[in-house]
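Working notes for the structure below.
Here the complex is missing one protein chain, while the rest keep their positions.
This part shows chain A:
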């Protein structure tokens, strides 16, 4: 028989031992099963170990991805400016403040401009008044000269008696001529000052016209700029918020994936338990195998079989397997003594 031929080397030829055909089949089955179970156990452990390594790598990669996304979320709303982190949301406020500051300076300049023109207008009025005074002085001076001439004529008619009076009238004429020269100089100066002031006023008006031409005075430029700025900045902030939201979702998803993979890795550890169970079964079968080989007649002995059962149970360290065999062999579940071998800690 094929079974006998294949098992011949292992079951026959042992001195002093006689086994039945059924025993040989039983022993062959046990030995083959042991071998297959051991190979399966090793194979499962090896494959499961490889899977665990792969999943661990996947977990690390996913966790790294989640960390990078988290970092991106915190960075996407900020920009570096002169070595400092600036929140994008503060930029619109900063730009609006800058625009308001520039516009307020325009207002201050406008106020000073019209104030200056009012002051210059007032000076022009006073210069005009001064010119009128000088003209009056000239008129009075002309009368003074006429009086002086009349006095000289009258003094000449009166002869030597009025010679002193003639000297006085001559001096009056000289004084009058001096006043006339002074009035002329004053008039020249006031006209020069008036001309200069009018040039300044004209220059200011030209400047205002130029500013008006480029739209700086009716604030159309500032108003348009402010509206555009608000629209752009609102869009920027909204877009930034959207990106943060999407990245936040991605981060959460990456974390969830990492957690799932971690659960898978934990679940994969079943191979340890499976190997322990397999090893326990293999040990039991080896006990049986040795018993049949060494003491075939003992299979018919109640006492020896009971001893064998107890030996088998004592040799099992895995609680659940030992309990199962106790239940099977003795029909009851004895109080199991925990064996602290550190293996059953799942």
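Convention: a contact is a pair of C-beta atoms (placed from the backbone, for glycine too) under 8 Å apart; a residue touches a chain by one contact, two chains touch by 3 or more; residues count from 1.
Note that contacts and distances are computed from a predicted model.
Enquirer: I want to check something: the complex is missing a chain, and I'd like its UniProt protein name from "Aspartyl/glutamyl-tRNA(Asn/Gln) amidotransferase subunit C", "NADH-quinone oxidoreductase subunit N", "Glycine cleavage system H protein" or "Anti-sigma-factor antagonist".
Expert: The UniProt record for the chain left out of view names it "Anti-sigma-factor antagonist".
Enquirer: Looking at A:38, A:78, A:226 or A:273, which makes contact with the chain not pictured?
Expert: In the complete complex, the chain left out is touched by residue A:226.
Enquirer: Of the listed residues A:113, A:248 or A:315, which contacts the missing chain in the full complex?
Expert: Checking the options A:113, A:248 or A:315, the one contacting the hidden chain is A:113.
Enquirer: Considering the complete complex, identify which of A:104, A:143, A:228 or A:245 is in touch with the unshown chain.
Expert: The single option touching the absent chain is A:104.
Enquirer: Identify the residues of chain A touching the omitted chain, counting contacts across the whole complex.
Expert: So the residues of chain A touching the unseen chain are 100, 103-104, 106-107, 109-115, 117-118, 121, 205, 208, 211-212, 216-219, 222-223, 226.
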